[in-house]
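Handing you a structure now.
As you look at this complex, bear in mind that one protein chain is not there, while each of the others sits in place.
Residue numbering begins at 1 within each chain, and the chains themselves are lettered A and B in the order written.
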Amino acid sequence: MTEETNVFKWVGKRVVRPDGHDKVTGRAKFGSDFALPGMLHGRVLRSPHAHARIRGIDASKALALPGVKAVVTSEDFPEQSAELAAAGEALVSYRDMTRNVMAREKALYDGHAVAAVAATSAEIAEAALELVEVDYEVLPHVIDVDLAMEDGAPVLDEELKPAGMDASGPTNIAKKVVFDLGDVGKGFEEAEVVLERSYTTAAVHQGYIEPHAAVASVSADGQAQIWCCTQGQFMVRAYTARLLGMDASAIRVTPSEIGGGFGGKTVVYLEPLATALSAKTGRPVKMTMSREEVFRASGPTSAGSMTYRIGATRDGRIVAFEGTVKLEAGAFPGSPVQPACMCAVAPYDIPNVRLTGYDVVVNRPKVAAYRAPGAPISAFGAESILDELAKEIGVDPLELRMRNAAKQGTKAAYGPTFRRIGYEETVRAAMDSEHMKAPLGPNQGRGVASGFWFNIGGESSATVNIVEDGTAVVVSGNPDIGGSRASLALMAAEELGIDYDKVRPIVADTASVGYNFLTGGSRVTFATGLAVVEAARDAVRQLCERAAKIWEVEPDGVVWRDGQAHPAGSNVGDFEPLSLADIAAGTPKTGGPICGHNAQNVQGAGPGFATHVCDVEVDPETGRVTVLRYTAVQDVGRAIHPSYVEGQIQGGAAQGIGWALNEEYIYNDKGQLENPGFLDYRIPVASDLPMIETMVVEVPNDRHPYGVRGVGEVPIVPPMAAVANAIENAVGVRMEHLPMSPPRVLAALDAARLPEAAE
Amino acid sequence: MAKHHVSTTINGEPVEYLCSTRQTLLDVLRDELNLTGSKEGCASGDCGACSVMLDGRLVCACLVMGAEAEGRAVETIEGMAEGDSLHPLQRIFLEDAALQCGICTPGFLVAAKALLDRNDNPTETEIRYWLAGNLCRCTGYDKIVRAVQRTAAEMRGEAR
Partner (left out) sequence: MQSVQFEAPGTVEEACALLAGAAGDARILAGGTDLLVQLRSHIIDPALVVDIKRIEETRTLARNADGSYTVGAAVAGAEAHERGDIVADWPGVIEAWDLIGSTQIQGRASLGGNLGNASPAADSVPAMIAAGMTANIAGPGGRRSIPVEEVATGPGRTSLAKGEFIVSFGLPARPEGGGDAYLRLIPRTEMDIAVVGCGVALVLDGDGKVASAKVSLGAVAPTALVVGDAASAIVGTGLDDGAMAALDAACQAACSPIDDKRGTVEYRTKVAGVLARRAAKIAAERAGSR
């Protein structure tokens, strides 16, 4: 539908991405594809204990092994204050960050780094790890969020002072947040139907296919270079500088191509270690994580536990919603409980809402952002209880959503009043879809669910350099995780009026472009896109000035149209249009190079809404669930590159289906992760999924020149409830715990069958 | 102990290398021969990012010892295009956006080519099961499966 209504020459075209050729021929350089002459290989020693005091570390035997050049421990990293820093979409303290990168007083999770070794080969470095002697005092551990909040639970950090509440003694609760709208008590008094339910979700990992990797090279003068796969080279620079006490400007970070991140590469793990080892040895150091390390030591997202109460009138008006959401932060504070609370019921216009969130530390890896952090967890429960309400009052689930849909002017419980949004449009499109009309067979069911993500803007810088032959280079600073370079180039081509293939977009290192906040929050095409558009307009302004100079007229006598300077009107004079190439060729004579520039803190991100429809079949004897058909509807504002918009939606839905059915962190009774590999951490494979049909709704964001809304995150919000609601529709059991793996579904089926058998 | 001296053929070219027993074919390709198009996503045969052809069979290079390749023929992603001319799968993956981050793409292309070389008209189900050992976390597989279908149709000479 995009192409048909397209009034643009380039925006909305399905062009070949600029980085594509290298990616289909194996030439593209990802994190671990980089190497330097004389490079050492670093490996990390990790705690086998979920919770242990580190009484001492003796690396002398490791250092004595031929080929071993250095060992670093927490002693090589200065102590930090507890001030907060933006880390992706969350805040962390440097005190915690340095402890997560390298354990200090305690190892707080299985896989926590306790030392790192650099040696002349990876084999020697690995052998050296076995020679580092760590004296641990193993402590009782706690993994589960509800248990961690109980009195008497093992406490991770005796110093922890919870924010937003009082605590009588040591606690694992790091923060309490409350979102209030209207008067919930009064709302429930008005309600004719009230339901209360509890739901839990397991910890899951982003599951990017590329493990973390970094090469660091520190010169004798203290200047450092880092090459790594990251969602934010400026984040790596800032954190590494801080953790090692260096000037940020002394560190130049070059992002490689990135093999997936989904939020998991918005923090540092290896970069400070490789830099410290390089500084200590005077040689470049390369570090890569194994897959096992990725699962044990890089950020999963929170497991969650929530209780909701919903109140409605018999005719389907939701009048009150109250809930408590508890999210695991991992070993250090900073779960996405705040966005979880913000997003839970944001698709709905509910007059009375009260949501309370708790951020709780447990002996697991510190969580990192994962695609719409927190929202999929809270929405699983919210969209499930909504489905139960629909059933209770006999209203079609999509109709119930439509009756309560947030729209322009609705005040959300988390604060803002929505501008023009497209939630109703997504519900309407789902209602009208072929999918909703398709028949279902035995043991098959259909579920629907919606989702919300606010999306973010943030700081972006971009330069558009006009090249002497009439082409252009777009320089920006966000690692391209799923086709953003193509979108930026499309918008630049549209603005400049030259062909897309004459625009070369690059992702620059930290020394070559102004600051860009990291790739996250669905911000790149929106915010950096806006900076690129403004930079292109700056270049156009300069192009017009040059034309004015050539024509010897006033600058406002020139307009830019279709890639050419034209006289603004007949009174300006009769001049042949000057193309971009004409002006570019003559810049030495008209004032020098033309470089459009823009840097700003972009505001006005347009919220994203999605509604998904899912059909499943349940095997009643084994509890296996097969997803038969899936449709994802989403308001994307405007699809700059429709294929990659669809791809984001499809990928988000697939991740959500994995979260729904089989993905989970499984621990043994010692708190060790039992499934740190793709064999038993079961992400969907090709044969697990049907085609993911996408229906793109375009309600433009009026705060962006092309109407862009963030696209990448909201599609992971609805799937878990859509699947759960489909299972309930198929076989009549309500799944209240994720994942809905075969043993759990069979147990629920058996429990439901027992009363029948007894009758 | 001494390293093994291995003589093999990679993408049609004779190649010799030295490796230890612990080095996999993937380690050799990436670290000794600078053929980094084959990716390491898991080193346990679960992700398929290192898919290569070994004597005409699709395998994970991480599950082959470097020493085993003596006298064998190895084909990698680097040998898939003929000069500047992309294989139809490579071209259609680009045209149809069958990749997002691209880390799994070399493995998918090598695996999909192995499928089309033996079955020029696979069903959607056949494609999905053939590619079940290639993990992609970005695309939900939809566009990959469709790209393989369209390539097959084009290679059979059917209209786009």
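Quick note on the criterion: a contact is a pair of C-beta atoms (placed from the backbone, for glycine too) under 8 Å apart; a residue touches a chain by one contact, two chains touch by 3 or more.
What you are looking at is a predicted structure, and each value in this text was computed from that prediction instead of being measured.
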*Per the touch definition above, residue among B:V59, B:L109, B:C136 or B:A152 touching the missing chain*: B:V59
*Per the touch definition above, residue among A:T324, A:Q444, A:Q648 or A:N662 touching the missing chain*: A:N662
*asked:* Among B:E32, B:E68 or B:E154, exactly one should touch the missing chain; which is it?
replied: B:E68
_Counting contacts across the full complex, list the positions on subunit B that touch the omitted chain._
1, 4, 20-22, 24, 43-46, 48, 51, 54, 57-60, 62-65, 67-68, 70, 111, 114-115, 129-134
*Mind pulling the subunit A residues that touch the left-out chain?*
123, 126-127, 130, 292, 621-624, 661-662, 666, 674-675, 678-680, 682, 684-685, 687-688, 741-743, 746-747
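Following the convention adopted for this analysis, only the chains that are shown with their structure count from here on.
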*Spell out the part of subunit B that touches subunit A in their complex, as residue ranges.*
20, 22, 30, 35-44, 46-47, 49, 76-78, 80-81, 86, 90-91, 93-97, 99-106, 109, 124-125, 127-129, 131-146
*Given the complex with subunit B, which residues does subunit A contribute to the contact?*
14, 16-17, 19-21, 23-30, 32-33, 123, 206-211, 257-262, 288, 290-291, 481-483, 641, 643-644, 646-648, 650-655, 677-679, 683-687, 689, 691-692
